[in-house]
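Here the complex is missing one protein chain, while the rest keep their positions.
Moving on, here comes subunit A:
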């Protein structure tokens, strides 16, 4: 009986049973089914990555434009008018455009790049490959997840072209600016499009998250116990759990906001006067929105950073040729971070009139996160300690990640204290803190992942020299941009001001702001160099000649150089050991597929 016929007969016999065997075969793809509506997790990962890169360029370009305003508040840039039209008449952006750019910059970078672009790419790419699965639990849902993301992207992009412009109330979309269409020009249809886009985005994230969890819990290959999974998979698992539990709460907040905007309800609105005339809204509270928003908002920080932590752990072990230090502690700390991430949202709300007792409670929980975070940092450092480090762009970005995570984490301790936060709230200190820890760090993790797994994605290498330039300019540039902002913030310079130059106390930072803006342009240009390297290398990069170029232990490197849909031709490899057997028993590395010898310890 042929293999296929056997499968049919098995399915017949097993009807109604809980165990299930899928019919694992794949038809020849045409262009549409291979590149557009692909069901292959690897292609979907590439779709997420390339869409994320496009968004990153747009989001970063917006920051260049508003940094021009902050660095050179009195200068005009005629070329801006040709790009932004009436938003930059005469070469100066208007205050409305400034707020819209800031809002879109935050939205795009937080959600569309660092959430979908980062997690969507690497969870899709690595979960089936590293746990030994043919594909995701539901390839169709996986495809749908990307297309919901793409649709969300289109709607968000469309908001840039409506006459009244995109949303401009900040990426947090706080009411009343977001709840009242007449509050400002950026409160009109731009907010509706923003909310629609985000609803689609949440659906995409939920579809993706369901798949990631189902796949890694349920479809691991033989021998791949939970404690043999690479840390990347653990980090994607906790990220997905955070996503599927916190995004729906955000969605509930958005639904109430939509009702306030269009159905005359008063969930978030009360005692609003416009031109001296009271609106009908009674009994609402904008603080309620903040509770719902930040219940997602804080886990979102970890949704962004956890995948980067997992990938960095992997890259550091591979590049230092040492087993990861404290594997179980790494998993435990991920778990602790995951739990605490849900319990600290109100530290974003210390200045909202929170009960001081409640504030103290949230301070304690917030500071507790420093413990698992410190465990991770300690373990990364001890992993590379006395290692035979290969300084590839991926390993440099991983080390850069640890550096910026420490810097950003330390300033988090300041902001986690309510008494200090009240002084620093809404200043450039906060901007500096979160950009270092969840902007730069997360991007460094993403870059490390791209450089490391690029050969797996495209069967070619990226250019190393460009990679080194990319790393050093970005690392030094990031510190030059955000380090001074801490001092500006401590001096009380507020965020969200379009033009600070008329205040003497803040105008003293004019020179510093010019310097920051110039570095921003330089760093942005370097990212374009990375983009060039990425796309050039897809077609012209040095070809891979061996399956396992980094001499890594994990399963993805046991697939062919250009694996087809289904990942492994023939049998899926069996796993016998954990993923970090480097420099063991006089051997450089031992793949997970190699059985443990008679006199060999598990690890």
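Operating definition for what follows: a residue touches a chain if its C-beta (ideal position, glycine included) is under 8 Å from a C-beta of that chain, and two chains touch if they have at least 3 such contacts; residues count from 1.
What we mean here is this: contacts and distances are computed from a predicted model.
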{"item": "Complex member absent from the view - protein name from UniProt, among \"Protein-export membrane protein SecF\", \"Alpha-ketoacid dehydrogenase subunit beta\", \"Aminomethyltransferase\" or \"Heme-copper oxidase subunit III\"", "value": "\"Heme-copper oxidase subunit III\""}
{"item": "Absent-chain contact - pick from A:78, A:283 or A:332", "value": "A:283"}
{"item": "Selected residue (touches chain absent from view) among A:98, A:458, A:534 or A:568", "value": "A:568"}
{"item": "Touching the absent chain when the full complex is considered, from A:105, A:134, A:228 or A:486", "value": "A:134"}
{"item": "Residue among A:172, A:265 or A:352 touching the omitted chain", "value": "A:265"}
{"item": "On subunit A, residues whose C-beta touches the chain left out of the figure", "value": "3-4, 7, 10-12, 15-16, 18-28, 133-134, 137-138, 141, 206, 209-211, 213-215, 217-219, 221, 244-253, 255-256, 259, 263-267, 270, 280, 282-285, 288, 291-292, 295, 564, 566, 568-572"}
